[in-house]
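The structure follows.
One chain of protein is taken out of this complex; the other chains stay put.
After this line comes chain A, so read on.
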């Protein structure tokens, strides 16, 4: 009897743990596949922006959009653009928010915190001034911060915050504000996803200005304009500073581009956002010009194996449009190839020569990528190093492998860590970038420590946040964990209930992703259903799901929650889509496609919408779709694109309100006939541009979970 009970208990615990883990896997897989997509777009746009030198007349809209959407981060500027933005903005007498004077003092940091707790917003003038001062100070700093604990005898390291103000408050509450005796390192990803990216940034920059020798800020992969367009920071700026969104965006982008890339503590510990790779060396990192993503580097980035076809495509695009662009951009393109291989540029004077050049390039590409070792011995470039620093993840496999999960940076193994630490005489690598259930995790035999400070990141109850205190002459690590919520009263949920809630949340995300690929899935299912019975085997269903969906989840385990079995244990595959339906106002034919590429389209829209009005013209939209077809494998004929454009212009005024477009999809839960809020896995629902008044938006809840969604308050 004892054994029976004990076995029961162990089975219970094991299954609970398995559920918790695959829930996590679902959240993370969906998150990373979104990031992968975004990184591709990011590299694509950066290459386009850098490389196109365009004449001013006779250009198609795409070209003009890129030419005039100058991004400060990619063009070296002598003077700051920010001070230009500030001119002419006055603070009205009716303003009740916090006032800032420079230089910033510790008292002012406290004032800011109080003001934000009281739901005040910082006036745009002060915000721009703050960003200006921050940028000026960053400019004077090197790529690598050097922190010392000689005075304080200890230092605190925090990980990703992702706009979660309550987590920052929690850290300051538990650990005190930064000061001479209390130095901090903040390891990147201050913005995106959370509701208060602006306030978090303001407080961090204010702390930095008040104690520039005690507050160390590292750049994260989300301190980047293209990421911000997809993951919510842009939306937040537009919502909170509508009339000045262009200036604010520009200023933030400028500040981000000057953020240092890493911090070294006492010459013993390296803190960097993503990780390292075999290409990363502090010496060469120190020498590079971090502000200038130079053209060469982008081009080289574009030649990384997974981006190479994109590069060729771009080149071909330019060549095929040569009558509009003229020859200069073509030459510019070809010039950059010389960084890797000297072309015979002087001979490029006719279309035939360019074709020849392209042909040679194609051959060269074959050679170089057919031989892995050749590729890897290419001299590591600056951009690749920065990409690796900000995007890499530690794994247990040896060596350095491309990070296919994220689409950028690499997976680095214990040997890479070992060599790196030994070479620099460091004892520990601290990084962030990955959400961990306990808020932190050790890898590589204790040599790599991941710290993640945004609790409840995927959803309420998903994970704890943590920060590390490094103490004493040996910098011994003490971890502090926490959970932060926005509003007070939450009732107790048992551990099991919490897992069930989270699981429900993850399954919802997964179902929606499944919905976006409905037609592809049906096609795949039908392939297995040779006798047209409407059913297939479980094994076939699983392999169809695996091949069509691009998320790595345990389909067999989840099968019972996703699809129905009939009496002879075969899967009724149409029931995969039974529960949820997309409710929309567009025609059926294009609806699914639009929904699937919603996020990429949004990013492209934002690039076109320079004045952040939320409207783009029909012709700009048509261009955006064309870009989309270049970037993805979607094949759209010009007629189809026109059809889409017409149906999106709901009031037929020649303009597309893309905010309306984004909000136009509602997932309807067929079973309960409840309308679930507009789905967007990356950003919070509260980014509804219609409700501009609500500064005090509720944090954390991505969707309306059932009434059981309360939580226990676990403070460690």
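Here is the rule we go by: a residue touches a chain if its C-beta (ideal position, glycine included) is under 8 Å from a C-beta of that chain, and two chains touch if they have at least 3 such contacts; residues count from 1.
Quick note on the criterion: contacts and distances are computed from a predicted model.
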* **Identity of the absent chain, which is to be given by its UniProt protein name, from "EF-hand domain-containing protein", "Sorting nexin-1", "Large ribosomal subunit protein bL20m" or "dolichyl-diphosphooligosaccharide--protein glycotransferase"** => "EF-hand domain-containing protein"
* **Of A:21, A:478 or A:527, the one touching the omitted chain in the full complex** => A:21
* To do: Give the residue, chosen from A:555, A:573, A:605 or A:658, that touches the chain omitted from the document.
  => A:555
* Which of these touches the unseen chain: A:395, A:464, A:498 or A:606? -> A:395
* Structure fact -> Residues of chain A touching the missing chain are 1-19, 21-22, 25, 395-397, 443, 494, 496, 500, 538-539, 542, 552, 554-557, 569
